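Here the complex is missing one protein chain, while the rest keep their positions.
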Amino acid sequence: MNTNDRKGDQMQQSKPFRRLLLTGAAGNLGRQLRAALPAWADTVRVSDIAPLGEVAEHEEAAVVDLADRDAVLALLEGVDAVVHLGGISVEAPFDDLLESNIRGLYNLYSAAQKQGVRRVVYASSNHAVGFHPVTSVLDTDAPLRPDCLYGVTKCFGEALSRYYFDRFGLETVCLRIGSSFEQPKNPRMLVTYLSYRDLIELVRCSLFTNRVGHAIVYGVSDNRIKWVDNTKAAFLGFRPQDSSMEFEHLFAVNAPTSDLNDPTQRFQGGPFVLAGPMEPKR
Amino acid sequence: MNTNDRKGDQMQQSKPFRRLLLTGAAGNLGRQLRAALPAWADTVRVSDIAPLGEVAEHEEAAVVDLADRDAVLALLEGVDAVVHLGGISVEAPFDDLLESNIRGLYNLYSAAQKQGVRRVVYASSNHAVGFHPVTSVLDTDAPLRPDCLYGVTKCFGEALSRYYFDRFGLETVCLRIGSSFEQPKNPRMLVTYLSYRDLIELVRCSLFTNRVGHAIVYGVSDNRIKWVDNTKAAFLGFRPQDSSMEFEHLFAVNAPTSDLNDPTQRFQGGPFVLAGPMEPKR
Amino acid sequence: MNTNDRKGDQMQQSKPFRRLLLTGAAGNLGRQLRAALPAWADTVRVSDIAPLGEVAEHEEAAVVDLADRDAVLALLEGVDAVVHLGGISVEAPFDDLLESNIRGLYNLYSAAQKQGVRRVVYASSNHAVGFHPVTSVLDTDAPLRPDCLYGVTKCFGEALSRYYFDRFGLETVCLRIGSSFEQPKNPRMLVTYLSYRDLIELVRCSLFTNRVGHAIVYGVSDNRIKWVDNTKAAFLGFRPQDSSMEFEHLFAVNAPTSDLNDPTQRFQGGPFVLAGPMEPKR
Amino acid sequence: MNTNDRKGDQMQQSKPFRRLLLTGAAGNLGRQLRAALPAWADTVRVSDIAPLGEVAEHEEAAVVDLADRDAVLALLEGVDAVVHLGGISVEAPFDDLLESNIRGLYNLYSAAQKQGVRRVVYASSNHAVGFHPVTSVLDTDAPLRPDCLYGVTKCFGEALSRYYFDRFGLETVCLRIGSSFEQPKNPRMLVTYLSYRDLIELVRCSLFTNRVGHAIVYGVSDNRIKWVDNTKAAFLGFRPQDSSMEFEHLFAVNAPTSDLNDPTQRFQGGPFVLAGPMEPKR
Amino acid sequence: MNTNDRKGDQMQQSKPFRRLLLTGAAGNLGRQLRAALPAWADTVRVSDIAPLGEVAEHEEAAVVDLADRDAVLALLEGVDAVVHLGGISVEAPFDDLLESNIRGLYNLYSAAQKQGVRRVVYASSNHAVGFHPVTSVLDTDAPLRPDCLYGVTKCFGEALSRYYFDRFGLETVCLRIGSSFEQPKNPRMLVTYLSYRDLIELVRCSLFTNRVGHAIVYGVSDNRIKWVDNTKAAFLGFRPQDSSMEFEHLFAVNAPTSDLNDPTQRFQGGPFVLAGPMEPKR
Partner (left out) sequence: MNTNDRKGDQMQQSKPFRRLLLTGAAGNLGRQLRAALPAWADTVRVSDIAPLGEVAEHEEAAVVDLADRDAVLALLEGVDAVVHLGGISVEAPFDDLLESNIRGLYNLYSAAQKQGVRRVVYASSNHAVGFHPVTSVLDTDAPLRPDCLYGVTKCFGEALSRYYFDRFGLETVCLRIGSSFEQPKNPRMLVTYLSYRDLIELVRCSLFTNRVGHAIVYGVSDNRIKWVDNTKAAFLGFRPQDSSMEFEHLFAVNAPTSDLNDPTQRFQGGPFVLAGPMEPKR
């Protein structure tokens, strides 16, 4: 990795962070945050397993496979805090999830601790609790109910990051992100929608709150129907500004379906609850 | 009952419900909802024990005593969902409550199950919990504390509807309606006020939320003082738009009364806590 | 009713109660308690809708239909406390339950309040909460989940007695009795078993605890498997002395059944969850 | 004390209170409330251990040491309700706190009970719970965790006022006031800020809510970051109108400090957690 | 204070504590513990405001007024741990309670911290929560409800000791002792009874459990009726061996009293709830 951030330090000393690392920078949410992070850090190191496109002056880019322990150790060098979107964010065969979301996450935390990183903002997922019914409202202490193997790996990540906090004081905010897209794509996403603007604000709160310990927070906008409740995470100061209410007109209003037993309707995880487990590739 | 809704079906297929039943349609709240329901259903079947006035084109009207089992069975035929305001909604001699609110309610649920109805929106009451003190804030799991025999029958209704959900999957939203009038009539109603607009929105949420299971929700507007908390019912998406704050000027501001032991001041039920039991009529 | 208890009062002043009323005295549990109550009261008034057999010297017997308001008012005259086992204790057509368990219970409480009775020990039932799964342990605040119409009437009784306590200070202990027989009759009853001796002790505690307010307590012996937890009712001092462990050898030990969806296995109510609703008799 | 309020009574009968007592009237918050209280009472009796400046026509002024039992008894004569800001509101040697916040508070309650006062609005403090971490959100039932001896005296005050309510029905609202100044003075105060306007509204709610029992409520404006949650005190109707968000620009945005063990950063009490105990003066 | 414990140290090195301080050693419970402590410490320093009788070889005796700060500082010198029974243990005029239970307790903790004492076993009282009704079962997190001014001072003590733990790591076990006598003196004490043997075992657990933090535990034997629940304090390992059941025969079994409103019957504190406040002595 070729890093020449020393000059940047001298020139932009007013930004709160010297260097932030953004993993998964080539993904959908990664691109949103790649555009936002420069406001808060002199240098933004961006990484992904996929190509990262053009690299801006304030950026350092590194194509890294999270399963590569040495590469990850180098990636974390000189980093103040991490916004970790890397890894697989949909249901996938277990072997793939194992490499990126379990081995890769361990590599990240192991390296972060060794390199003296102070905080990780970790993209967990509402799929860590997606097997709760749609008729309940979860607070941030709700029992884990993963709805797919991907969700199971997010439970692993929440446990691993808890350990690194209790053991080393390395702080993490686990963002249980709902559906963060330009706009909701189906009626369920009216409930789980997180606007890009609110996502960025949530990351901002997670980075700048003075002390976060090991925190869990749901990433949803101020939508009309709520399945989750962030009261216990109010110390993060996250106040969504957007709402899916502006998109409700996109979907026809229907009488409730008659099939009460359809698990994709009964549980918060929606179609994810039937998505796994995928057959391992051989 | 003479029903010729087939043609209506052909002409208004875009409305989400084919046929909604509104009981208690001649009452105060019934009239409000009778005006609102046509927006959501091709046909609105209205019923009451009292005369129902002029019947609109989209309506089917039936004068029915809920204690009449056969009549109620017929009333529920072909119905998708019920908004059940029927029965007695004030303190009354037990024999009267027994017929309308207990036998009548059983008849309604028994018929609804037999006729394949999918959901009931049930007018329960804050008088199911009115013996809680005014210095507590109740969530939807608060223990039952009926403040009169009428309130006891609402507890019965919540238990009966729970049974029909657990046994048959027949969904119910129990609306613990406060004081729904044009405007608050006394200082206590500043706390329990539910505007007509918010009432209609609450029924709308109760009908259209995809899955409600067996839900309990308080029917109050966004008043300044709160005795109840709908956090656990946030999956219904009910957001009141009105508030009794606009009516606070109607009542003189007084220092608190000196009589701390007056039960009508100590308990949320107000004057209801002394209203019963009424002597049975002979 | 012909009562000449005055002389008895003079002769047996050392017993704590002057007159106890036992309803349902001709039933299975009624017979057990009929034998026990004389230790605690000068006079035991026994009643049932069925014949009561031979009447002992210390007894007053009255064949009464609880649905007969005047008869019940007379029955409660001069009574200190009631052990109320009367009414139907199995699933039955709603009309029957309505007369005995709803109208009858109202008559009992209305009369008790008018006659100045101080306390009722009310035979509620675990079927008021029988739709909770067998994998949960219920405390005395668990939400009501009746598993049959009979259970719904017990929910009514708990609400009605709560009202009479809040309104008039008439105290009630609601005994959620499990399976009280000579011995368990099937594997489920190993969990719900209440020995006769423990039943009597539970009634004793309910009668003699100085103040009970409106209490709910589960009536089970100290069985190995527990679905209920009486910690919050520990102020009653009930400590079961028996256990179904001595009967475990009666039932073959089997691997768990393969049918996870059988509701009679999933829910605490067992076969009751499918017993209702019975078709009303015409 | 020279009181000639009789004429005032005749002339201003429309105000809800006849006479309010404001203690600590010469302090920072006292001056704010001294300006507000005349709107609600014919006569405002103001007291402090310090000089009270010019006395308005509707005022009665009394320089009183709260440790002087007889003087306090006289001070409470003819008072309807008290807004008690008197005593020491910062960390101080224990002997000083003992006189003003413990002996003085006992004198106040003892006198209030003897003089028939109906309600006290008591300035408690967030320092009664300041040793809770900044990563938790406290409701009004949170365990006491005083962060200094001053905070310990506030715990005493909450216990003493609870006793006077349970024993005599003398109502108290304990205001756990955060940082009430013109504007926040440091980043921590962005969380604990209570605007003067919101303070006055909080006192108004505490005085005029019909029944408050013994209530605890946090005194904070609608700031972005929340360490406290007033849901259970919603019966008071306090809705802050201000927020420290308008002052966030005053403080540089910094990356979180690296010293996770600094107790002034870890705990809600901030610098108070190290302020005590001060050496007693000799 | 003349202490020559050096020789004792050389001779009795096998006892776990070098020096324990027992305050209130001349009182009823003090005498019990004075006999028990020698088993655990080379030297037992005993103190009281009253004469301490004959001093044993392993003892150091000091007549000390807890309100005397210098004397208390000297008293704590060289002490490993304190069993603090000193102060007033019944309702008394506030001025007296203030000196012994508030000023005296502050002196004790201030001295303990300065002298490096590691742990205090503090005799709190069930009167810190005596205004809870007899129909509830309190865990160790139950809200404070003192039933007299004496109880208020125990709330002060629990708050002060919490502060010293949070601030300095000085550990305390607060023993909410019930009625510790040879045997129960009235029916209420059947519930609150703590045998001397169980008291000593409770102190033993409080002294020897490796880490206690700031703990609250109820001091009651294994009585039949329970108003309190030590589940959350199970880390102390206290298992009572005695029960008031052996004394139940001493009190006549009576039907419950008819006066439901008698506060000495309604609340756990019994007669204490009417005992205060005593008029201050002049």
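For reference, chains read A, B, C, D and E in written order, and residue numbers begin at 1 within each chain.
Quick note on the criterion: a contact is a pair of C-beta atoms (placed from the backbone, for glycine too) under 8 Å apart; a residue touches a chain by one contact, two chains touch by 3 or more.
Bear in mind that the values here come from a model prediction, so they are computed numbers and not experimental data.
Taking every chain of the complex into account, the chain not shown here touches A, C, E. Across the entire complex, the residue among A:Ala25, A:Ile49, A:Ala123 or A:Val152 in touch with the chain not shown is A:Val152. If you put the hidden chain back, the residue from C:Pro38, C:Gly169 or C:Pro187 that touches it is C:Pro187.
By the touch rule set out above, chain E reaches the unshown chain at residues 16-17, 40, 80-81, 118-119, 169, 171, 207-213, 215, 231-237, 239.
In the full complex, chain A touches the hidden chain at residues 69, 94, 98, 102-103, 106, 110, 131, 141, 143-149, 151-152, 155-156, 158-160, 162-163, 166-167, 273, 276-277, 280. Remark: the residues of chain C touching the chain excluded from display are 133-137, 187, 224-227, 229, 231, 253-258, 260, 265-266.
The working rule: only the chains that are shown with their structure count from here on.
Both chain C and chain E are touched by no common chain.
At the interface between chain A and chain D, under half of the residue numbers involved are used by both copies, so each side presents largely different positions. In terms of the distance between Cα centroids, chain A is separated most widely from C. Chain B and chain E have Cα centroids separated by 54 Å. Multi-chain contact residues, meaning those touching two or more other chains, occur in chain A at positions 231. Taken as a contact graph, the chains fit none of the simple arrangements: neither line, ring, star nor complete graph. Chain pairs that touch one another are A-B, A-D, B-C, B-D, C-E, D-E.
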